[in-house]
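A single protein chain has been omitted from the complex, and every remaining protein chain is retained in its original position.
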């Protein structure tokens, strides 16, 4: 019973098969191989646009390289104070951007809105004295398992562009948001004004595969130099690209995301019926944030369940995070519910 | 009538005289000159301790070099969201530290306390995933013209040290705080647990003279390499040191600070008697933050008074900042009051 | 006939099998998994010492993270002017070290010796004015297919340590050097004074697997923060570690290196018998640097052979680089020789 993270599980059979198949023969290195070319074409189809695609191997690298490309060293990046780039990447964006400032904002469900950014702006409109507002970055689905609607994204994009900024999306769980909202990839990105996205595959079934996608080619300037200079250009690039091929073929990525979301929904539904338990945020993707009575938490851990306390115990209950994955066994979910209810 | 900033005025006659005197003859460069040696000795006397002293030319350089010496690239620095390092230095600390994270905290009067830092800590205690808590930085006197008492500093220092952090003070207006609190330099720094301070002279009568002071020599490791690498080691260092000599001799620095503070006090006292006006913060140093009726603001500006709106006009009044300096003419203060009252 | 690089080929069956096997089940992420633990143990056995092991995914990352750990921002790193860190990594070491200086040295066969470093030292012994000599970095086997003997390494290590520097080895092709010299891993590293090594597996049969090895734990300080901050900490770390498991089991890595070296030897031996052809460097690993008559070059390319010109054609001949790999078909080598001789 491992609900600690969606990176606790391995890779899907499709991804492993594509990887093994890609190993055959000699091909050009550093991304000039046919697998990488096919993945580019496939993502252009999926996003219904001629996008720029650059594979990397971690979400932190994808976010940091995207932000460094969008934001000058003297820029400011506005994000939620619970976002991955703010508190889970060891200040990697500050390193890759050569010292840009991340401005942490508040907002329910780990979501920000134009008003939150507007409230922080005046402190960063002092000419050369303050870091220059450059990027708004949001996470889709968020770190608290919620999603941004296309209208919410559009509002942020419009605000960003009206203030000479761009909009970046950390899409480490983009597939989960996509199936949750039942919209197309295009509708959730460039059609809503998104300029660049970190498109994650790792959490949803790959080994280590993320792609930075720029929806306007002009935004991608210098990205390839930055990737190389950061040690993120793989010589045998086909092995990342192959993962995407296995991931994207026949909608495999949507199936795994749907499965994880459905398990989260089931778990969330069960939790609200437990006496003393409640949801901290609506379950809109593959994570459940719930207040559980401390006795329930103890019982679950005794039974071997793994999950994180999101806050220290307080008042007899604890806010816990439960993450469901493409590979979480259904019986683990059932067992969790049974024990929690006992 | 210039109340825009304490850097709007030039230098004191003592500083200029010392500078001119220091120009004579040939001496070793890069700080190995007798003037710099004398300033070191003088500051050790003033702080009653064998401190490490390194002159630089701007407050931003002093703060950033001090913080880079105290904080690793993967560290986090806790400061007030209105602090100079947060919003007035174009993310210079992020650049000098090679990408450390500044965590902006709230607090009345631009002051933070241990509870504010403690509240933010959990997000930065995730091992390598989050930036490592490394430094607490406060400003004395603050950007809002308030001061930290020795007890408040001690509480922050104790909290910092208990959490493997250090305490840095941005003392751009240290002299103003000193005379306001009527304590010794030692009592406001190392006796209260401060590890390093940016000791400012520019705003209080020098041309361009700041010094980074480390109260424990071991904290100063690598500082000299960092200063050189940042282009902040002057070949003719005697010219910065000479400013300190003029500044510190015969308590000149305390006299200029007392004068500026007294003018601020007079102005603050007058403002509270103006109908519709009030102070936003207690006047504890050389700045007055006051809500003035918009008509008063207009009248003052029409008469040639220069000062900054600290917030946009709202509800018929405006929060303005009025900074008093060692050189602000008394008649300017009197005239300001007369016009405001008219 | 692909002799362009040893990264043109995929991965060995052992590596792919280990990867697939590692995908099963849920395990802790970010390196706290059992596969990573086993690889650490295995490498300690192989190096006959309690070494610190940190897997990453590219040689550039391994080198840059190792160098950043060994060298302060104000440090100087001495290396050959043809070394990978000097001219093939887009100045990544300068980025990761936050601005250290790489000093490029000359030397036959892409090898440097203490005299070369000593000759450059005086320019970097000017106190804070010059970058501080901090690291000597060598490549084993070198970029020109030569190797350092244990005695040569020892001389460099002694010189480094006598001058308060450390010795780093870029071991992207360490296996090829090992089987060439017929020494133990310990003899070529810590027993000869090496402080840290980038231990490559990618070129010799992995997909993307390198490990930074510190032979003294104290040298590894902060490495884990640096890796995370650079986006090089994989959530599903087991997939890199699994590659090492497949790579190291039953001496698989030595077999693949022996095969590549033997093919290089065969090719080198054949080339010297071609009229007008000669070797530019002794063939000591898996690469052949040869001067070939331009007509031979043209004939080979017409037949589909892929390889790089190392220098532009000059005087009727061209210096070419021919790299042999664990997977280069024997018949390709035979065919190359036949065509070259024709």
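Note that the chains are named A, B and C in the order they appear, and that numbering of residues resets to 1 at the start of each chain.
One rule holds in what follows: a contact is a pair of C-beta atoms (placed from the backbone, for glycine too) under 8 Å apart; a residue touches a chain by one contact, two chains touch by 3 or more.
Owing to the predicted nature of the structure, the values given are computational and were not obtained by experimental measurement.
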Omitted-chain contact residue, chosen from B:87, B:233 or B:252
B:233
Which listed residue, C:33, C:94, C:245 or C:332, touches the chain dropped from view?
C:94
Residues of subunit C (touch criterion as defined above) contacting the omitted chain:
73-74, 76, 81-82, 86-92, 94-104, 122-124, 126, 128-131, 311-312
Of the residues in subunit B, which ones touch the absent chain?
2, 4-5, 7-11, 16, 19-20, 22-29, 56-62, 64-65, 89-92, 95-96, 202-203, 207-208, 225, 228-236, 238-240, 306, 327
Which subunit A residues would touch the chain omitted from the figure, given the whole complex?
30, 72-74, 98-99, 128-129, 132, 222, 224-229, 233
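Definition applied: only the chains that are shown with their structure count from here on.
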By count of C-beta pairs in contact, what is the leading chain pair?
A-C
Determine the chain that sits nearest the middle of the structure, using the mean of its CA atoms as its centre.
A
Centre-of-Cα separation between subunit C and subunit A, whole angstrom:
34
Whole-Å distance, subunit A centre to subunit B centre, using C-alpha means?
41
CA centre of subunit B versus CA centre of subunit C: separation in Å?
51
Could you tell me which residues belong to subunit C and also touch two or more other chains?
225, 228-229, 233
